[in-house]
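Only one protein chain is missing; all other protein chains are in place.
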Amino acid sequence: MTQRYSALSLLRHGINRHTTWAPAWRSPPLKDSYDVIVIGAGGHGLATAYYLAKEHGLTNVAVLERGWLGGGNIARNTITIRSNYMRDASIPFYVKSVALYEAMTRELNFNMMHSKRSMIDVIQNYPMMRDRRRRQHIMDIYGSTYEQISEVEVRRRIPALTGGGPDARLPVVGGYVHTDAAINRHDAVAWGYARAIDSMGGEIHQQTPVTQLLRGADGRIEGVDTPRGVIRAPKVAVAVSGHTTTLTETVGLKLPLRTMNLTAFVSEPVKPLVDVIVNCPDAGFYLSQSDKGSLVIGGAPDPGQSFRRDIKQTVFEDTVSAMLSLFPSFKKLKFLRQWGGHLDIAHDASPIQDETDVPGLFVTAGWWGGYKAIPAGGLTLAHLVATGRPHPLMESFTINRFRHLDYVMETGTTTAR
Amino acid sequence: MMQIPCPFCGPRNESEFSFGGPVKPPRPDPLTVSDEDWTAWLTQVPNPLGPVQEQWWHVRGCGTWLSIWRDTRTHEIVEAPDDGR
Partner (left out) sequence: MTAGNRLATGGRIDRSRPLNFTFNGKPYTGFQGDTLASALLANGVRLTARSFKYHRPRGIVGAGVEEPATLVELMGADASGNRPATTVPLTEGLAAKAVNCWPSLEFDVGAVNQLASRFIPAGFYYKTFKWPNWHLYERPIRKAAGLAAAPSEPPATGHYETRYGHCDVLIAGAGPAGLMAALTAARAGLRVMIADEGCEAGGSLLSRRLTIGGADAMNWVAQAVAELAALPNVTHLQNATVWGYREHNYLMVTERAPANPSLLERTWRMRAGHVITATGAIERGLVFGNNDRPGVMLASAVQTYVNRYGVTPGKRAVIFTNNTSAYAVAANLAAAGVEVRAIVDSRDSVPDDARAMVPGIEIMAGKLVTEAQGARQLRGVAVAAKTGGSARIISCDLLAMSGGWNPTVHLWSQSRSTLRYDEPLATFLPDTPAQAVSAAGAANGALTLQDALRSGAEAAAQITGAQSPEIPDAPDLLYDIEPLWRVETTKGRAFLDLQNDVTVDDIHLALREGYSNVEHVKRYTTGGMGFDQGKTGNINIIGTVALAQGLAMEQVGTTTFRAPYTPVSFGAIGGLREETVALPYRHTPITDWNLAQGAFMYEAGARWRRPGYFPRAGEGLQEATNRECRAVRFGVGVYDGSPLGTFELKGRDVGRFLDYLYSNVMSSLKPGHGRYGLMLSDDGLIMDDGVCFRLDEHRWIISTSTGHADAINGYMEEMLQTRFPGWNVFITTVTSQWNNATICGPKAREVMAALGTDIDLSPESFPFMSYRDGTVAGLPARVVRVSFTGELSFEVNVAPRHMRDLWAKVMEAGQPFGILPVGSEASHVLRVEKGFLSLGHEVDGTVDAYDLGMGWAMSKKKPDYLGKRAVQIRREGAAPRRELVGVIPEPDRQIPEGAPLTPGGRKERTEGFVTACVWSVVHEKWVGLALLEDGHARHGETAHVRLKGGEVIPVRVTAPCHYDPDGEKLRS
């Protein structure tokens, strides 16, 4: 039985000097076969294993992780949760994901520190205003919020935003508020899922890299090879952002994905300064302040494919100077740490979640900005793996769409190169 | 920021270039190729964990489109066009 976490339990265990806490998850022995193998103990992989157990009663499941659980992109993102998308194919999925995030603390008995604090899009150009306005009405159909506000209101709600005046190169002309948006604690998501999976009987095996997918004589997936030996399963789900093609190519499967590097950085921790998530699409950056006081800042992906997880100085400088144009007082604020994460971007820049041409092999990929999609991405992939049918929320995101060139053009343009 | 060897201008900062995507196989003849091969050619690009051949446009320089082999793990340029010297 899993220990309950509460203020009371903290008191009780505190009296014992906290020596009585049980492990949040076990390290069980690795078996040689499972019903389902999930590759990748990142957000999507863990969420998938969680919903396989919770929704479909599948607990003979192993999550294989080459490093440490929660160490992929879930450890290196900007924790922004939102549903302000543009297309029918996307919005209801993200609305669901936001709702699942909101319920997660209670569901997993683990404090996600879910802070529903609104996102304000700061608009500095009329074409962008049009793009955002277009989202407003369609989002309403699916119950997501998006309200236009004036420049004055933008400044009232973000007092530190003192740049972008009428004579500025890109003057602030207004804003949009997305009240559903939130940030939370990324580590808690990984650990909360891991603890829940463990309590339902699922297994997580860290330091277990998959080196090769294995196909049977009938062409079906048969299992995986690892330095710890061959592990068999009739169903394998690949949830390894960035490394998807590295794995699928071991069975000769090609996918329309490219691996890119996306970076983020944080400032020194300071007293409360910005209460909302600020997104500046014209300037090209977004930021929020964590509960610990650091500003968490993100920008655009680097050009070119990369598995290096570094930051490009040019991209970094672009992002910083864009931020300083709107927040000039941040010049004296100090930058503390930066990191990169690799993600895969599909040819149409929308996600892919499908069974592949190798029967029994499933992929979930192309989630750039995939943090917000974790709970719904896990829910839908678990549904697909368990039932063999795509979840209604993910119907548009098949691999087949590329065979008909039926792209989901969420960005409104062709993909970046 | 990488330093990219331009065959005309010598080693130059990456910021002078515009990324032109990985080099795909030659465009198949659209009159004879199958639908499947055509859409695969359109949508799939090489995505190796290791050296990839890719194009860069020296847009803020001489205007040349050039291709290099770059290791995606390290960003080391492992092969570059001959600069003629």
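Each chain carries a letter (A and B) given by its place in the written order, and its residues are counted from 1.
Note that in this section contacts are C-beta pairs under 8 Å (C-beta built on N, C-alpha and C of every residue); 3 or more make two chains touch, one makes a residue touch a chain.
All values derive from a computational prediction rather than experimental measurement.
J.: Pick from A:His56, A:Arg133, A:Arg155 or A:Lys254: which residue touches the chain that isn't shown?
T.: If we include the chain that is not displayed, A:Arg133 is the one touching it.
J.: Using the document's contact rule, name the residues of chain A that touch the chain not shown here.
T.: Residues of chain A in touch with the missing chain: 5-7, 9-11, 14, 17-19, 21-27, 67-71, 75, 88, 105-106, 109-116, 125-127, 130-131, 133-141, 146, 160, 168-170, 185, 187-188, 191-192, 206, 267-273, 289, 291-293, 308, 310-313, 316-317, 320-325, 328-339, 404-407, 409, 411-414.
J.: Which positions on chain B touch the chain that was left off?
T.: 1-3, 13, 18, 20, 27, 29-31, 35, 38-39, 42, 55, 57, 59, 63-65, 67, 74-76
Everything below uses one rule, namely that only the chains that are shown with their structure count from here on.
J.: Can you check how far apart chain A and chain B are, centre to centre, with Cα atoms defining each centre and the answer in Å?
T.: Chain centroid spacing, chain A to chain B, equals 29 Å.
J.: If you look only at chain B, which of its residues touch chain A in the complex?
T.: My answer: residues 1, 14-15, 18-22, 35-36, 39-40, 42-45, 47, 49, 52, 54, 70, 72-75.
J.: Please name which positions on chain A make contact with chain B in the complex.
T.: 243, 245-246, 254-259, 303-308, 310, 312-314, 344, 347, 402-405, 417
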